[in-house]
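All protein chains but one are shown at their positions in the complex.
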Amino acid sequence: MNHSSNDTQAVKLTGEEVAKHNNEESCWVIINGRAYDVTEFMPEHPGGMKIILKYAGKDGTEAYAPIHPPDTLDKYLDKSKHLGEVDMNTVQQEEKEVDPDEAERQERIQRMPILEQCYNLMDFEAVARRVMKKSAWAYYSSGADDEITLRENHSAFHKIWFRPRVLVDVERIDTSTTMLGTKVSMPFYVTATALGKLGNPEGEVVLTRGAKKHNVIQMIPTLASCSFDEIVDAKEGDQVQWLQLYVNKDRAITKRIIEHAEKRGCKGLFITVDAPQLGRREKDMRSKFDDVGSNVQNTGGDNVDRSQGAARAISSFIDPSLSWKDIPWFLSVTNMPIILKGVQRVEDVMRAIAAGVHGVVLSNHGGRQLDTARSGIEILAEVMPELRRMGLDKKIEIYIDGGVRRATDIIKALCLGATGVGIGRPFLYAMSAYGLPGVDRAMQLLKDEMEMNMRLIGCSRVEELGPDMVDTRGLSMHTTSISDTLGLNVYDPLVGPKEKARL
Amino acid sequence: MNHSSNDTQAVKLTGEEVAKHNNEESCWVIINGRAYDVTEFMPEHPGGMKIILKYAGKDGTEAYAPIHPPDTLDKYLDKSKHLGEVDMNTVQQEEKEVDPDEAERQERIQRMPILEQCYNLMDFEAVARRVMKKSAWAYYSSGADDEITLRENHSAFHKIWFRPRVLVDVERIDTSTTMLGTKVSMPFYVTATALGKLGNPEGEVVLTRGAKKHNVIQMIPTLASCSFDEIVDAKEGDQVQWLQLYVNKDRAITKRIIEHAEKRGCKGLFITVDAPQLGRREKDMRSKFDDVGSNVQNTGGDNVDRSQGAARAISSFIDPSLSWKDIPWFLSVTNMPIILKGVQRVEDVMRAIAAGVHGVVLSNHGGRQLDTARSGIEILAEVMPELRRMGLDKKIEIYIDGGVRRATDIIKALCLGATGVGIGRPFLYAMSAYGLPGVDRAMQLLKDEMEMNMRLIGCSRVEELGPDMVDTRGLSMHTTSISDTLGLNVYDPLVGPKEKARL
Amino acid sequence: MNHSSNDTQAVKLTGEEVAKHNNEESCWVIINGRAYDVTEFMPEHPGGMKIILKYAGKDGTEAYAPIHPPDTLDKYLDKSKHLGEVDMNTVQQEEKEVDPDEAERQERIQRMPILEQCYNLMDFEAVARRVMKKSAWAYYSSGADDEITLRENHSAFHKIWFRPRVLVDVERIDTSTTMLGTKVSMPFYVTATALGKLGNPEGEVVLTRGAKKHNVIQMIPTLASCSFDEIVDAKEGDQVQWLQLYVNKDRAITKRIIEHAEKRGCKGLFITVDAPQLGRREKDMRSKFDDVGSNVQNTGGDNVDRSQGAARAISSFIDPSLSWKDIPWFLSVTNMPIILKGVQRVEDVMRAIAAGVHGVVLSNHGGRQLDTARSGIEILAEVMPELRRMGLDKKIEIYIDGGVRRATDIIKALCLGATGVGIGRPFLYAMSAYGLPGVDRAMQLLKDEMEMNMRLIGCSRVEELGPDMVDTRGLSMHTTSISDTLGLNVYDPLVGPKEKARL
Partner (left out) sequence: MNHSSNDTQAVKLTGEEVAKHNNEESCWVIINGRAYDVTEFMPEHPGGMKIILKYAGKDGTEAYAPIHPPDTLDKYLDKSKHLGEVDMNTVQQEEKEVDPDEAERQERIQRMPILEQCYNLMDFEAVARRVMKKSAWAYYSSGADDEITLRENHSAFHKIWFRPRVLVDVERIDTSTTMLGTKVSMPFYVTATALGKLGNPEGEVVLTRGAKKHNVIQMIPTLASCSFDEIVDAKEGDQVQWLQLYVNKDRAITKRIIEHAEKRGCKGLFITVDAPQLGRREKDMRSKFDDVGSNVQNTGGDNVDRSQGAARAISSFIDPSLSWKDIPWFLSVTNMPIILKGVQRVEDVMRAIAAGVHGVVLSNHGGRQLDTARSGIEILAEVMPELRRMGLDKKIEIYIDGGVRRATDIIKALCLGATGVGIGRPFLYAMSAYGLPGVDRAMQLLKDEMEMNMRLIGCSRVEELGPDMVDTRGLSMHTTSISDTLGLNVYDPLVGPKEKARL
């Protein structure tokens, strides 16, 4: 959209010229065939200076592309620093170091299981872990602090047990439902996750196509690798998309984004409320450290390196002062239904109803923000009885996300009162490992599981699912246990029958 | 019974002729010395096309026999496709590939522990796992989804603790009881399990003989490898059998089965109500994948291979529309007592009483159907107090199955109010590893345990067992726990005294 | 006492003569230099025939001695079968097979940690496991079935947490208390355990000496390796002993035992009530199987070998018909206080009070009888509030045993209302590994722990310990948990900082 001030340059820059600006005093980098002077910008780079200096005087496109939306430089770097085109023939090809980790990864890619060997959503994760780039894996898979909430999210479902009905006619199963007025084939949606190109060069549009095929809704992330318009352009027919919104400190920008989304047909505005600051994810930070490397030991506490992984690098614009008093403004600037994403207690659900929004997502942000925050499904089990008690359970749509891996998980959420569930990482992993066919199969597997498990619980339509079909008594029993080290050491464990000795 | 239309053929087919029909366009296979044209049937094969094509133009008997009852081809393949006898001398002997897994298995069979080394029911499973064919093991041992219910079934018994009585005269222990009017020596029965020939070439009749020896009842499965009549023919004297029934979409067939069973002396009709669709068992599916193999990567979501292990392959006739309103019909077509197998909540037990059936089996189908369904024993602990409260506990016989491995498990079920328990897999494993002597010893071990544990709990007859003899407070506490990874990593565990260094 | 009928023989038997009787038709064995004809007795041998046939025609003393009290042959083999002395010079020395296990054990004995390296009672078990004979270890360490109760016994203490008092003068700690009228230095006693010579050639008298040194009471077992009189003879001064009694089917024998014990000064009669039949302990049974060996596969269920480890072999005389109506008789035949050992529920404690006995031991027999029976400490937590509620808590002395390894365990029992606790295996292990010095150190360690922990809980005398000093809310929460196999497999665990690579 914007045109750089140097667009009219007659002569291209040479690699040699750029290469001179290879240090803190003067730092140029080449991105997509153009040079930029980032000397002044560098200290403000959300991802830290070090990573920029690694590419000072060089072509940084390969590292830059997957984690910066296409319009980043236009938006954030003053036009005067856009130095114009570079004659790429004159740029010295970097000898790539042979990275033994990368070589092993390539080998693993050769030996990838075929898609048919994936029988459930965990299988895609197992494959993705082996074939994704280490840093991409670290970004997707990491969670806050000790990753206790990350793991609790799925684990919580295992504390809920079914009370199925039998002898119900379940010949025809209908898994369709309605979310914010849109009829969908299955009670889940593709929730927003950042930086899709880390896993697949095409990015989020792969998910758009998968969602179309299975008639489910995609939520478009603010921090996508593809631009918003690319993702909207990828939709087909009457396909429905929602927008996930990180609210910018500059409300004018936010307003522009909302209005644009509404104009382009988005049918829901999901405002993230659990991320006034993006979480520290140590797995991601360690991965970044390995990447940047370091030869000099920095021993001063003052000088703590604040570059904290990809998450923090991309989120500095988010407004930490966002509060309940901003809600009326949002309601005034759009006709899209508004849903608060990241609500974590019943009191705030009540407040959301009072504020007049149309829905909430009970979520802890995939375990990436506050560790030992409760799972969405546990919050749901707290929220719904209270709403029912007050006759408010029809006033608002309740969604949850986090840890959903099986159709049984979805069914449990619906039994407890959710309208639908968001699924994020599993589709990223499927896309990273197998592209669109992976996403397609992941959704198909969910559909097959869904149909079967609806039959087995004795319900032919999702409306029939209710709280009497689950036993949640163990759900809030968060126990830990300390092993009896000496006792376990001295215990002589039982063994089974011994085989005859080999001759 | 049926005679194929080509029975009168004068000249046998040759192997060469059959071998020409080795592809999707024309596919013949030889089974038990006869050729069949399955070209048209193939797409409807519940086990998928791939497995048939593997034997196109060849002799498929070895793979076919254990998983198809003897009368399958007569029943399901039109007579016009029965091509008649083949001169087996002209059929080229397949060079068997040397399968390293199979070679190792043969070696393990050589080194099998002797039967006396099995001291409990788990021991048979330990041996069977090592000596059974991989695919047979996969079919028997697999459960639904994450196999959480599969494992919970046995684990649940460990959450129930005894409150034994002392100073009771327990010199003479009587473990006999009465089930549906039949006096049996021990309060368990051999429950129905499919495809017995996978584990033992003789199939279910081995169990018939074992049950006779120990005077317990065998429940005959619909999906047996032996035909129903073979199993009934194997009974001796006044031995009692029950019939497990999967209800066919075609009620005429179902009626014929029931009437035949009653005529042949069956004393109970157990209608399976927890399997409107047979479960996905991924261990079984992976095993089948390995078996069929695949050279071409199938990447389209559309084209998801739906061949889902042995379970799904054999069950496509089951009626998913079976419902409470069918019960009066069943009561009208037989004088056998009717028991609903697979009830999973107290509301449905009430309904069963109201419907006039004679019993229920609280069961989750051995953990093979809906994952995170509760164990039979946990359901029992929910059901009985409610029945007693309403004075209904004598109205119906309550059985449970799933996870029973020890006499203590049986005693716990009886304490909580069960009339008896069903045991399935352990006898399959005993039969697969050691044949009839294995089944015999397994039952004898249970009997020895039963007698001892009745003494130790202070009851000389099963009628004396009551709910005050068990503590079930932990039973419904389904907890999970998330490990503290970093904390465990840095903890320096205690160790015992160090040995002196070797000189 | 008894004199064999062949005592007057003039000529000794020769090894050659004995060696002829080496089979089932005629079986002689030499024990302690004398020959015995056991042909007729063999089928009744509680330990099975096989083990006797192993020594047919040979000298069996080494295997016989540790598991038969010295007077066994006099008591159980008719005098006519006592064949008289053998000239041991004529007996062929058995070439001992080189047993690699035994060679390794000897090596481990060479490298035993010194006694000072044992800092707690588990340490003796760790050492004993490495240096004891395998069969002896199996007999001492084994428990019933899955050994769940065996392990629960100690584990249960870890579910009880302290509520210590501070700012209490604990300069002088007095750990003494009174048990059945006897003042003891510490609130534990050495409970009865069978077959002491398996662990130490001197047997139970070692425990007698240890108990004397620390002024605690020893309970003499019915199934000791030493004879009753040997153990009583080993006591010094006013040392107090109790008698543990397995009640014989022949009450005249029982009466004789009781009267003899009272005459020899025993101050308490502990009647075992939890063992109408001794438990199956599979670890012990497997160990015995390995010992006897087997060349022929016995495949018939009929022919199940009933020789079930040392435990069953020595206990066939126990009366399973013992009941509450026998209690008045016991009260009539002795002035010793009577304590019922093995009571497991509050109803039976009530009944014991009504029957007029002086105490009960809440015990599950060291986890060796009924598996998933509750721990003594859990039963205590059930019993005492009920007794207090009914004003009966002073009517009877309550002891517990099972799983006590730390002074904190003892203190917890006392807080909950026990008069004292029995400790068995730890002293056996200490004795097996280090003899009397081991027992001495084990008791000293307990004393040191006891004194320290009394200080730390804020009590200077045992009378001050009360139920407000412990938190038992988790005690009855018997949970189990099923691992999420796939989820754990795909989780990428957090790691700490990586070391620099080695150059």
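Observations, loosely collected:
Order as written gives the chain letters A, B and C; numbering starts at 1 within each chain.
The working rule: a contact is a pair of C-beta atoms (placed from the backbone, for glycine too) under 8 Å apart; a residue touches a chain by one contact, two chains touch by 3 or more.
Just so you know, these numbers come straight off a predicted model, no measurement behind them.
The residue from A:G181, A:P201 or A:P320 that touches the chain not shown here is A:P320. Touching the chain that is not shown, out of A:I30, A:V273, A:I400 or A:I457: A:V273 (per the contact rule at the top). Annotation: of A:K213, A:K235, A:R374 or A:K447, A:R374 touches the absent chain (contact as defined above).
In the complete complex, the residue from C:A19, C:I353 or C:L456 that touches the missing chain is C:L456. Chain C residues in contact with the hidden partner, per the touch definition given at the top, are 114-117, 119-120, 146-148, 151-152, 155-171, 213, 406, 408, 434, 437, 439-441, 443-445, 448-449, 452-453, 455-457, 468, 471, 473-474, 477, 479-481, 485-486, 489-490, 496-502. Residue positions on chain B in contact with the hidden chain: 120, 122-123, 125-126, 129, 137, 141, 146-147, 151, 154-155, 158, 282-283, 286, 290, 405, 479, 482, 484, 486-487, 489-492, 494-495, 497-498, in rising order. Mapped onto chain A, the footprint of the missing chain covers residues 108, 110-113, 117-119, 122-123, 126-127, 130, 145-146, 148, 273-277, 279-280, 282, 285-286, 289, 294, 297-302, 304-305, 319-324, 326-327, 340, 342-345, 347-348, 351, 369-374, 378, 476-482, 484-487, 493-496.
By definition in this document, only the chains that are shown with their structure count from here on.
Chain centres were defined as the mean of their Cα atoms; on that basis the chain farthest from chain C turns out to be A. When the CA atoms of chain B are superposed on chain C, the rotation angle comes to 90 degrees, reported as a multiple of 5.
Under half of the residue numbers at the interface between copies chain A and chain B are found on both sides, making the touching surfaces mostly different. With each centre defined as the average position of its C-alpha atoms, the distance from chain A to chain C rounds to 60 Å.
In whole angstrom, the spacing between the mean C-alpha positions of chain A and chain B is 42.
Counting only residues that touch two or more partner chains, chain B has 117, 119, 146, 148, 477, 479-481, 485-486, 496.
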